[in-house]
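What follows is subunit A.
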Amino acid sequence: MQLVGFPVIAGIVLLAFVANTNKTAHEKLNNPIRMASFAFSLGLFTYTTMMFFEVFSDISSAGLSFNTYQFHDSYEWFPALGIHWTVGLDALSFPMVWLTTFLLPVTIIATWHEKNGATYFPTILLMGGALIGVFVSLDLFMFYVFWELTLIPMFFLILNWGGKDRKYASQKFFIYTFTASVVMLLGLVTLYLMQPDQIGSGGKYGTITGRTFDIPTLVDHATAANQNGWFLGESMQKVLFVMLMLGFLVKLPAVPFHTWLPDAHVQAPTGGSMLLAGVMLKMGAYGMFRLPLSMFPHALQHFQLALMIFGMVSLVWGAIVCLGQTNLKKMVAYSSVSHMGVILIGIATMQPMGWAAALFMMFAHGIISPMLFAVCGAFKHHYHSMEIGSMRGMAKHSPWLATSMMFAWMASLGLPLLAGFVAELMMLIALWYFIALEGWSVLWMVGPALVLALTAAYYLWSMQRTIFEGGDETQPPASLHGGPIPDLSREEKIAMLILAAFTILFGVMPWIGLDMMDDYCRTFFEHMISNGIFKGGA
Partner candidate 1 sequence: MIDPALVSGLSALMFVIGLGGAFTRKNAIIVLMCIELMLNAANMQFAAAAIYHGDTTGWVYTIFAIAIAASEVAIGLAIFLAMYGQHDTISLDDVNVLKN
Partner candidate 2 sequence: METTQAFTPEFYTAVMPEMLLFFGLLALMIIPNLGKGTFRIRGTQIRLPWFLGGQRYAWSSNPHLPAWIATLTLTGAFVAVADSLRGGVDAVHIVSSDAESAKELLMINGFSRVFELIFFGALALASFSSMNRLRVEGVGGKLKVDQLYNNRRQADFYILMLTCGLGMSVVALAQDLFVLFIGLELASFSTYVLVAFLKETKAGSEAGMKYFIVGSVASGVGLYGLSMLYLWAGSLQFDVLAATFAVSGTEPLPLIGIGFVLVGFGFKVSAAPFHFAAPDAYAGASSPVAGVLATASKAMGMVGLIRMLLIVAAPDASDGSAVWLVCLGALAALTMTWGNIAALGSTNPKRMLAYSSVAHAGYMLAGLTAVGAWTWDPTFAGNESDAALMVLTAVLFHLLVLVAFKLGAFLVLSILESDGDASRLSSLGGLAKREPLLAFAMFIFMISLAGVPPMAGFLSKLMVIMGIVNVGVGTGAGGLGDFHWVWWLALLMVLNSAVSVFYYLRVAVVMFFDEPEEGREGPLPKGWQVRTSILVCVLATVLIGVFGNSLLEMCRTAAESLTTKW
């Protein structure tokens, strides 16, 4: 509750300061507002980190079984509709919340000198608040509200601080994801109304509608119903599964629903990209775990093949398209598509390990991709160009930037002992285990294998054309107009170092985060198996 409320309120209050002020006053306010935002985000980070040490660091002592939550709290909101402001954290949502609070200060540092800071930093805070809201909400309605609420600050981040085509990109981003999520909303509403009418029973149930939006209650119902057949009936469950997944797949995004992402990323400012790739995409995967996977396990099993195909296509297509990009940021954006494919495949394996891989991939990608985009942002900022090859021999001219880039690239291509590797490895193991177990074709391994090579290819190729070569012979890009060749600013360096440090930390010591995710997935499966919902040979 406080986690969401504070950044939103702080954002609004800080924005209120700058409302209707003229330009000079605006500039005077930049620094205090930046400091306030930063201090605030740092406080949030401290708070969630303390949460980690208090509860989530030792997941077994937290004793979370399926569908139980820590910091569980509920407030009446729209009793007429059975809407309660229910919050809670479990091993699924906590890493995402922590990630968000971690990225907020880092983003602020990395974009310390963003123009119009007086409005920029509060917007970032608002963004963070909305994101946290998505993750902590245990109420379908609130979940959806925050889900859409994230669009607004991001829309402004792109529109006000974005690149040349930001007008087009911001609208496309908004409309595309909104379209998918209204379909999801219809699914949610249908799900909501498929509950038996319990009007008059009060409590969690709406006084007008007689239903509840409470996710834990719904999941309990679903579990009970799924034990003896299909919750809501077979075809209904399938339909709802598809409707919900549509919203999540677009957000994730999976091919062929991904084309909003490159546009949004290329045009978004660095801070926007960092949060977009770092947390916002994960909302899709998080939503999958929270809703359809928990409530519609039968449908999940039914659509396993479809999910696997989506995952494979995203994985492979993303990687192939990456190789064909000439725009650095676009390439990184497509690499996100490819990595999100890993998450889908992990889910489609229907293995605790695959799911843990997906969860850890969400987390790891949430640390690595902001760094990727921070690098892209710095590149753009300093060289005024995003074209691969416009700047060569960066290692000589801008060693910090070159090093950061190489580190981020290597982390993203899954170098061992950096955060991404464990997830990829687990995904591969789970996938093969699943293929061998179910007797699927070995050809399913071709996709991941191809992508492991392709990923290396596009990253290395782009490095060859940016970091290496040139040096003495090649002149800096024309866009610099012969000015001095810059390197990272002090703030950017700090941000890069922090991101790199955490990439290494979670690469070398994955158990910090992975233990709780593993616990979540195993509990989930144990729960489903012991209730006879997941049956052998399904």
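Everything below uses one rule, namely that a residue touches a chain if its C-beta (ideal position, glycine included) is under 8 Å from a C-beta of that chain, and two chains touch if they have at least 3 such contacts; residues count from 1.
A word on the picks: all candidates are chains of the complex that A comes from, given by their letters.
Please read these numbers as outputs of a predicted model, since none were measured by experiment.
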Complex check, subunit A vs 1 or 2: touching candidate is 2
Considering the complex alone, what residue numbers of subunit A touch candidate 2?
19-20, 77-81, 144-146, 148-149, 151-152, 155-156, 159-160, 166-167, 170-171, 174-175, 178-179, 182-183, 185-186, 189-190, 192-194, 196-197, 199, 207-210, 232-236, 238-239
